[in-house]
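Missing here is one protein chain; the remaining ones are kept as they sit in the complex.
Each chain carries a letter (A and B) given by its place in the written order, and its residues are counted from 1.
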Amino acid sequence: MEIISPEGLRIDGRRPEEIRRFNCRLGVLSRADGSAYLEQGNTKALASINGPHQAGDKAKIKHDRVHINFQYSMATFSTNERRNRPKGDKRSIDISQLMREIFQSAILTDLYPKSQIDIHVQILQADGGNYSACINAATLALMDAGVPMKDFICSCTASLVDSKTIIDVNNSEELHFSNPLLTLAILPTSEEIILCQMKSRLHADHLEDILKAGIKGCKDIYEIMHREVLNHVREAAAVMNAT
Amino acid sequence: MTIFHSCRGHGTYLQDNKLKASVAGFVEKVGKLICVKPVKSRYNGEVGDVVVGIITEVGQRRWKVDTYSRLDSLLMLSAVNLPGGELRRRSEKDELMMRQHLTEGDLISAEVQSVHGDGSLALHTRSLKYGKLIQGTLVTVAPALIKRCKTHFHNLECGASIILGNNGYIWISPLLKEDAENQTTKSDTSTLEREIVARLRNCIMALAERQMLLYDTSITYTYEASLNYQVSQHKK
Partner (left out) sequence: MSSSTLSEGRKQFIVDGVTQDCRADGRRCIDFRRFQIETGIVSNTNGSARLRQYGTDVLVGIKAEIGQPKQERSNTGHLEFYVDCSSYNTTEIDGHIGDFTTQLTKSLERIYDSENVLDLKSLTIIAGEQVWVLYIDAVVLECCGNLLDCISIAVKAALYNTRIPGVSVNDEEGVLELEISDDPNDEKKLSIDKVPVIVSCNKIGHRYVVDATQEEECCSSGRLLIAVNDRNNICSLQKSGTGSLDPSTIFEMIETARQAAVPLNQELLQTLKREERSNNDKCGFFAN
């Protein structure tokens, strides 16, 4: 099965440099300090934030910065084949650790010494780009919770097929193991790369192309996220000014 | 924006000599001070604020209080009125009696005395209007929805009293009677008073869900509008 047809379209009808339909919403849970839901194509993620609050465990209290707890879990019905464990398996723990480090560098942690922020992201439907959706959802939820950050963290995947780069890879495209898969996360304003993870082999000559494509994908996503956050603030302002 | 003409306030940070916003919210400019206030956040206490708190821990000469801030607030033994209204130094006996005065789970109304360096708040209840809250209901909303007013203690015309804590914790209770100091745990709230309290609770939650500012007038108007419906028919 070809990933890119002779007419230049992918299996779901997108062009190689097109991201999937992106929809997001802030403040979906009523009692969380911050929450966000987003859909990247058929991948659906829900993030919730609790904090910053007093660090519970004395061992976790850091006198100069906030402690970040991250939990990544995939609902058992999120994948085509049912998963047995939503979290606690090695992969989830590895991802949670990775996410914790990413957000540690973007959140202004020295503003909240001795506190703790709990971030929980649940993948409700997995159709490729799960880690990207996780990062994007967590960013939006942190914005909703009013946690100060240096910038948004926008994430996107990219791959190389027959020397052509494609971005925002979905599940069926990901399953082609021979193609490299790059997961990238950047701080959009400065274009600084905060996560760069590559699977499979890639010739060094193509690295620049695939990175550029990934950065462009992240920036496209940033535009949509930024717009949604602005709308959210405007709506809140409108209500507050009316009362 | 460069740093020459403005000062950095909350919600902003400096990068390469440029002032940037670190949260998504409203820009507030007070003279040269620029702050960005997020739409929603945990309570950031200021001296003089009235708060409603829940005791979480009884410790050495102080209580730890949950005020929905990023760190637990502290209520020192020296900052409460002794039963009987005496004025003296706190002795060891007072330390042992701490738990009898306030224990875990108790609700108090207090004022922010000072803000420590790390951001935690020191509370005091050294006034007759502050103290333990016994009969009533607690409602929690986002702190940003509480409008700053001259007073946060209101005896509403509908027949109940509310305390709008700046930290988003709101206490609704039946109208305090004359000898309010001697409130015991014995119940003497009639069904009518209870319905008023329940109605107020539902009104406040409805306003909060719609992100509307909470103050005595907005709550009273909503209450009057809700009189068309029975309490048990309310959505929540």
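Just so we're on the same page, a residue touches a chain if its C-beta (ideal position, glycine included) is under 8 Å from a C-beta of that chain, and two chains touch if they have at least 3 such contacts.
What you are looking at is a predicted structure, and each value in this text was computed from that prediction instead of being measured.
S.K.: Among the options B:Leu138, B:Cys158 or B:Leu176, which residue touches the chain absent from this view?
M.R.: Candidates B:Leu138, B:Cys158 or B:Leu176; residue touching the omitted chain: B:Leu138.
S.K.: In the whole complex, what residues of subunit A lie against the chain that is missing from view?
M.R.: Its contact residues with the unshown chain are 23, 25, 28-32, 37, 42, 44, 46, 48, 50, 69, 71, 73, 75-80, 82, 86-87, 118, 120, 122, 124-126.
S.K.: Identify the residues of subunit B touching the omitted chain, counting contacts across the whole complex.
M.R.: 54, 56, 66, 68, 103-107, 132-138, 140, 185-187, 189, 191, 194-195, 197-199, 201-202, 205, 209, 231-232, 234-236
Operating definition for what follows: only the chains that are shown with their structure count from here on.
S.K.: Under the definition above, what is the set of subunit A residues touching subunit B in their complex?
M.R.: Touch residues, subunit A against subunit B: 27, 30, 33-34, 51-54, 108, 112-115, 143-150, 229-230, 232-233, 235-237, 239-240, 242-243.
S.K.: For subunit B, which residues are in contact with subunit A within the complex?
M.R.: Against subunit A, the touching part of subunit B is residues 11, 13, 15, 20, 22-26, 38-42, 70-72, 118-119, 209-213, 218.
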